[in-house]
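Here the structure is laid out as structure tokens; the discussion comes afterwards.
With one protein chain held back, the other chains of the complex are shown just where they sit.
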Amino acid sequence: MKTTRREIMLFAGGSAVGVLFTPAPWRLLTDTALWSENWPGIPAPARGEIRARYTNCSLCTAGCAVRARCVGDQPVALSGAGGHPLSHGALCAFGLAGHHLPYIPSRVKQGPVKEAAAAVADGIAKCGPAEYVVTLDLRPARTASWTYRRAMAAVKNGRYVTPAVDSSVAVDLSKARTVLSFGVPVLDGWGTPGNAIAARPGFRLIQAEPIESRTASMADQWLRIRPGSEDTLAQGLAGQIAHAAAAEGTGLAEREIAALAAQLEQNGPVLVLGSSRLESTGRTIVSRRETPVPAEWQKAAPVTDLASLPDGSVRVLIIDESAPGEYLPWKAIEKKLVADNPVVVALAWSREGYGRHAQHVLPVGVYPEVAGDIPPAIDSVAATFRLSVPLVPVPEACVKPEEFVAAAAGLPVTDTLRERADAIHKAARGTLFTYADTKSVELKDVKADDFWKALNAGGCWIDAPDDKAPAARLTTAVAELRPVEESDLPLVVVLSHELTPGSPILSKLYQESNLRLGPNCVALHPSCGLEDGAKAVFETLLGKCPVAVTLDAGIPPGLVQVSASPAVLDLCASGARAKVGRA
Amino acid sequence: MASPPRPVRAAPERKTPVDNPLDNMDRHFIARGAVRCSTPKFLLWMAPWAALLVFGLYSAALCLIKGLNQTNMDNRFAFGLWIFLDLTVIALGAGAFFTGFLLYILKLDELRSVINSAVVIGLVCYSGAVCVLAVDVGQPLRAWFTFWYPNVHSMLTEVTFCISCYLTVLAIEYVPIVLRNRKLRQVPSFLVFEFELHKLIYVLAGVGTFLSFFHQGSLGGLYGVLRGRPFAFREGLAVWPSTFFLFIISAAAVGPSFILLTTWLVQKITRKRLVRPEVLQLLGRISGSLLAVYVLAKSIDTLIWINRTSPETGFQAWQYYSWKPFGTWILVAEIGVCGLLPALMLLAPKLRRRTGWLVSGAFLACAGVALNRFVLTVQTLALPTLSFDRFLSYTPSWQETGTFLAVVAYGVLVYSFSFRYFQLFPQERELKLEARQVEEERELVGRY
Amino acid sequence: MLPWIYGFHWNAGHIIFLGAFYSVLTVVVVTLVAAARRSRRALLEHRVEEIGWHADFHDLPAQDRVCRHVISGEFQSRECPHAFDCRECETHAKLIQRHPVAMPAETEEDLFGMAFPLDRFYHRGHTWAHPEPDGTVTVGLDELGQRLLGTPDALDLPQPGAHVEANGTAFRVHKRDADVRVLSPVDGEVVETGGADRGWYLRVRPTATGEPAFRHLLRGAEVRPWLMREMERLQLALMAPDDAPTLADGGVPVADIAASYPKADWDAVCGEMFLEP
Partner (left out) sequence: MISANKQIRAARYGMTIDVDRCNGCGACMVACSVENNVPPAHEGATDRKGLTWIRVYKVDNGEEYPNRRTAFVPVMCQHCGNETPCVHVCPQQAVDVDPSTGVVGEMPQRCLGCRYCMAACPYHARYFNWWDPAWPAGMEKTLNPGVTPRMRGVVEKCNLCHGRWHAAKEQAAAAGKPDTEPVSYVPACVEACPTGAIHFGDLNDASSATAKEAAEPDSFRLLEKLNTQPKIYYRSKKDWVRGIAAAPRPGGAGKENSRG
């Protein structure tokens, strides 16, 4: 028989209808959903072997032990490495997102390295008798700091300047039964967070500050004193002025002060933080042994305080910002510079610091790109040595700060970290704690090479406890208030110490919620007359900067809480007077 | 026979007016004998609405292309102006199904003179609502998932299914109205299809009624089931919270009112008699009686909610009304001023006979239902549930408002177009002739 | 959605919900298909004209749909249930059996100078059918119809051999802005076409002959009252929408009414008189 077209059509039509009664076409329809499920522009996470790598967080001197979950070599998540005798496996919000830092929008990507080097050399050559070549190191007592000191010793009129931090004194929280803190964020990033939290059950915390900070809210007692009246309270408690006067000055009740004084009497040892006016009792503040350094390094420039330099005397200034630390207001630095074109080089990874002022900004590696050691934290009684090891490659354009300075001073470039490690190994004191296996071994039982390997694979050297360590004083108290610039501006500034710049993901904490105060944000009492989230201008005698307003009934009227970003620190310190006006 | 026939003879010669070619450009599309304004005038009327529509479409496009960040909605105010619009518009559009139900199922033949208009209104409202819904969701391309992976426990699924089905039904009901157009009906197949389809229209009316009952209800259920939102949560029968039934009644009540309102408005705008006043009064009466039932049911429901449902979830009812500006006044306005009052106005035959009362009654009824939908959507979301949470306020962005206006403009355009070219009010010609008869009689009385 | 799609369970909820959905779909589709098939059949059976007329008739104002026996005064009021096709109307059959239509003595009705010869049958759409000796039937516009349209601007007549049916379109007339179809009084096949000048428009060979074939048409005594009524409707229709009635009394209607009522919506008037809504 021959098939007609009609029959073919019928067959085709019939089978088409038939197919509709099978799952096949419907299944296919379901699968078409996939294309609407893969919206364009969404990055696909790279896959690969998952493994753990260890390092130490170098975002602050706490240097918490870090366990990095890596895909291949790329860290995708950080967490505290457990069992650590100091950091106790804790990691703060900033540290948890540390692996984002290489990609932050404000990253310095390249800079005029040759020009800067030439300018520095030129400056050193031009340096007159009463002029100085200065290296400003925001985080002293690192191995790199030693390089700077040696370099500054090598150049004519070289000076090594750091913010006023005494690294030879340590706080022993474990000894204290009462901690009286004048605005020190004891439980909010001060010292080694893990250590503070671990020690917390051991002491009664009395927090004296104008605003109920996170620490104050966790404290056993919060004293709401007038901003800037910390010293008055201290004097009152020290009996240097009458309680009445202290009450007058601080805005507290007289009996409150009396009761407090009595408490400090009974409930010692007392650790006083944030004021050098009042004695700590017991051996809560002790002097700490220096982490050993090679003998040949001892020919180093002394640590100079910026204030001790005459104004208009700095010809060459090299600022190492690679390791965040205490920020000195630019105004204070500026007046030390010579009038006729001084050379200022900032070695920074973020454009938001001194890079805003220096004429040469050179890119440097950032955590976790670069190797470097972290000096012991203030609450670490024993000296320590731990490395922040590179987890991701550092961009080519970046320079190594210590090499730059060494080169400028004509020092040979050597592997200083390794030399220091060997020096420590030679001293053969203390123990080595390794993160992967959370074991500690006596250093003397470890070979030098193994020590070095261990340090690079995530390890920490902790000095032997030193029972004979003499009690000491925090001559320059941590985060002690700078003098208040007098003015008739209506508000009194209270700085909240947020670590900036951080990962963009930290927007969760301030932009996408109001948990913390974001960079360039101010918190005011609802009665201030501005709306929540309003754009405003923050103004002090030293200048103004744009800010966003957050209303918080927890802020007493007349106070303004500002997050301490470099831009703000250039304008004011805690206790300064300011005003916030509409943009 | 009103008057004896008199001979027809030449009236005094008049100059034939020079007629503008535009005037009768589209006259062959306009039903014979129906007086409509000139084409330019019509275009002039349509232009601003068209402009508004274009603007609205632009803002909607922004929301679709750039995403819903264009709106002022947020995680807490997950719904805004649009949901309010949807609920209200659909309630007002209920006239279509309810009139159809009364006419074709209960054979209330007087309503034949408004059914076409009702269908158009229904179509406008529902299609508008569906379009806005499509903009309102974050992933419109996945709309079909609701049909593909339906969660039959979700009120929203019920709504989606019913509304899309009912929209189809409305579209089909609209076809005969279009095909009756003078020009189109000259095409034999159109003529015949329209004729045959119209014979089966009661089937569609039945289906439409069924669907409408369910989705009007499930729109109410939408909020009534939110046990996490004690302000909206209601107990009910089986799977349906009380709001389910309240919405059905209120929609049925307000539908006729809205038709009454629009018809009156069209009559005012076009300066024509389109339906007999009795029809409007009938609509008023239906609306009034249902509204009365609704008010009663709503009051009982509210009392139960205040005294049982809400306290059981740990929320004292009074506290909802202590958040300014949503004081108890809103409750009074909803049930009293815009519920009981119009019900009485529409039920009293004396008042009903006065157009002023009739229309304002209808208007209040519509306002009341709109307010009810507003309360259920916006107030529900504004109230905090967590003790450490704040009371929220929300103002729609211009993109949202634009999209909202687009729906209004679209409605006016479609209705005006339909009114011009289709027979929305079959009685129109008849009434015109009647009017003339009356005139002539008057004239005769004057003569003898 | 379907048993093999994610999330489908054979439980009451799904079965009721989806069941309802599918049934609704089925009903809607079936309705559409039914309508489509019926109309297809109608088209194949050439019932377009009939349906067209029925649709028109349905659209006519109630007062135009009255039974001829109301006009003749036998009923108070009655709406014609058969769309003016009395051939299938029992009521009509009974009535004319009881008292057949009287044939007046004179051979033509004269109304305001318009002549309506009684040797023919009148359709309510103002056409007449005149049985010719040769068994064909001539179809033409009655005088009122002629005066309404005057001399048409254009005519489209069916080709000889075409089929016309009672109440279907006989031919279309264009006059000024009016475009109106004229209803055919009889069923049959067009043999010859005429025109205004020849007094008739179509010569038709009727499918049926004898009285029953013309039962639906007016004759004899019925004509006058019907015309009276028509004149009244005309007056009504002619009243310009906006201003007062312009009809003067007495005298003879002009040959071309159209020309003398420029303000009247002529299209509407013709639609009114020729029963085309």
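Order of writing sets the labels: A, B and C. Residues in every chain begin at 1.
Simple rule for what comes next: a residue touches a chain if its C-beta (ideal position, glycine included) is under 8 Å from a C-beta of that chain, and two chains touch if they have at least 3 such contacts.
Model, not experiment: these values are computed from the prediction.
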Key: Hidden partner chain, touching residue among A:N267, A:Q359, A:T438 or A:Q511   = A:Q511
Task = Using the definition of touch stated at the top, determine which of A:G13, A:G48, A:G410 or A:G581 touches the missing chain.
result = A:G48
Note = Among listed residues B:W323, B:W357, B:F374 or B:W398, the absent chain is touched only by B:W323
Key: Candidates B:K41, B:H153 or B:R354 - the one touching the absent chain   = B:H153
Note = Given B:R229, B:K272 or B:R285, the correct residue touching the omitted chain is B:R229
Message = To test your reading of the contact rule: which positions on chain A touch the chain that is missing from view?
response = 33, 37-39, 41-48, 50, 71, 74-80, 90-93, 96-97, 99-100, 102-105, 187-189, 193-194, 197, 212, 214-215, 217-218, 222, 224, 503-509, 511-516, 526, 533, 550-554, 556
Remark   = Missing-chain contacts on chain B, rising order, are 67-69, 73-79, 136-139, 142-143, 145-146, 148-151, 153-157, 160, 222, 225-230, 312-316, 319-320, 322-323, 380-381, 384-392
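We take it that only the chains that are shown with their structure count from here on.
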Ask   = What chain is most central when centres are computed from CA atoms?
value = B
Note = Of A-C and B-C, the pair with more C-beta contacts is B-C
Separation of mean Cα positions, chain B and chain A [Å, integer] = 63
Key: Of all residues in chain B, the ones touching two or more other chains   = 148
Remark   = Residues of chain A that touch two or more other chains sit at 30
Task = Could you pull out which chain C residues touch chain B in their complex?
result = 1, 5-7, 13-14, 17-18, 21, 24-25, 27-28, 31-32, 34-36, 38-39, 42-43, 47-48, 51-52, 54-55, 59, 61-63, 112-113, 177, 179, 228-229, 231-232, 234-239, 241, 244-254, 257, 260-263, 265, 267-268, 271-272, 276-277
Query = Of all residues in chain B, which touch chain A in the complex?
reply = 139, 141-142, 145, 148
Key: Of all residues in chain B, those that touch chain C in their complex   = 1-3, 5-11, 13-17, 24, 27-28, 31-33, 35, 147-153, 157-158, 161, 165, 168-169, 172, 185, 188-189, 191-197, 199-200, 203-204, 207, 210-211, 423, 426, 429-430, 432-433, 436-437, 439-440, 443
